[in-house]
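A single protein chain has been removed from this complex, and every other one stays in its place.
What follows is chain A.
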């Protein structure tokens, strides 16, 4: 087997290079479960790490091949302590990290242990990482009646700078239809699951490329660009406006679109297309609208609840591979649910980051928080890195303009829907500026008309 020989070659080559700090740790057991059922690839990695060196280790490295590192949306790690029933999960700090001697442009994430791992100690880690744009449609173009087949490329063994004593990898496909998968003995398939391993004692940076070719008809809803604008009004509401540019990221649609086939034979026709989307909105949401550039779109349902509201909606037309659509969702929520006063007198907005649509990838998310006119010293607090910027926006009757905190992040997945805070200072007296302006304007108009009526501008007296 060519692949197998290649793995050994890589392994031999890699093991020659030395990693002084890395070699202090080894992974006793690694189990990886990769969920391929939607277009967002979720990988759950359970690692049992042991310190075999002499010095305590404060952190460890997770390595990713260069093809994955650019599609990596998120890495989270938890330390597991306790026995079966009483497991305690402790979130760990994960940071992207640069290694000067990284082979083949591998990317790294640095996981810091809660307490440094002493010599001879072991810890169990649960790592979750999420990949986007990693399912490659093949064939690239399909007709309306075909279902969508995709490639997923990965390695049968976990890429790691540490020696791994024992490991297994599971791929979970959405259906039982799997066209092919690369065999790296021992590998077998049962139902929706493909199992690679167990492999014993693999050297650092072992790599065994595999391709899984399988059917995936889940909606490949990709938001190319999402601009969310949150406008704070101290008169009692938050107005949220979301501009979507949606596309079907799967295999491109080829040739004819026949409505009669789409309507009469739904089960076999257009199985990879999608027509319904679900947005999870905050509870107590009101004044919801759903429209696009040319007007209201009438196909939507809103269910409000105590925990969350759900907006079920359809784009104007079903989306086949490569088709695009744009739309705007806007809604209003009461201010008291989201705006609080910090102990130091500042105010802060506590709102959810990310995209309200379920199971979608956002290539580029721009979140704008429009603070009320007259607010000062804005600062945003987020659990992950984003680009931050400040802008000024002029809205109804503004004179100095409103400060806008712009947060921008690429490659956003639903797990990014976590709360973030924007702190700012604001004097309530500014709320009265605009009403006073209006009052004085009307006053001026009436005074002028009074004066005009009573002053005789004629030169000649009659």
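Here is the rule we use: contacts are C-beta pairs under 8 Å (C-beta built on N, C-alpha and C of every residue); 3 or more make two chains touch, one makes a residue touch a chain; residues count from 1.
Keep in mind that, in the parts below, contacts and distances are computed from a predicted model.
Novice: As a check of understanding, state which of "dolichyl-diphosphooligosaccharide--protein glycotransferase", "6-phosphofructo-2-kinase domain-containing protein", "Galactosylgalactosylxylosylprotein 3-beta-glucuronosyltransferase" or "Cornichon family member 1" is the UniProt name of the chain not shown.
Specialist: "dolichyl-diphosphooligosaccharide--protein glycotransferase"
Novice: Using the touch definition from the top, which of A:87, A:259 or A:308 touches the missing chain?
Specialist: In the full complex, the listed residue that touches the missing chain is A:259.
Novice: Looking beyond the chains shown, say which of A:71, A:145, A:326 or A:363 touches the absent one.
Specialist: Answering carefully, the residue with contact to the hidden chain is A:326.
Novice: Just name the one of A:89, A:235, A:317 or A:340 that touches the chain not displayed here.
Specialist: For the chain that is not drawn, the touching residue is A:317.
Novice: Given the full complex, what residues of chain A touch the hidden partner chain?
Specialist: Its contact residues with the unshown chain are 255-260, 263-264, 291-292, 294-298, 316-317, 322-326, 394-399, 453-454, 458, 462.
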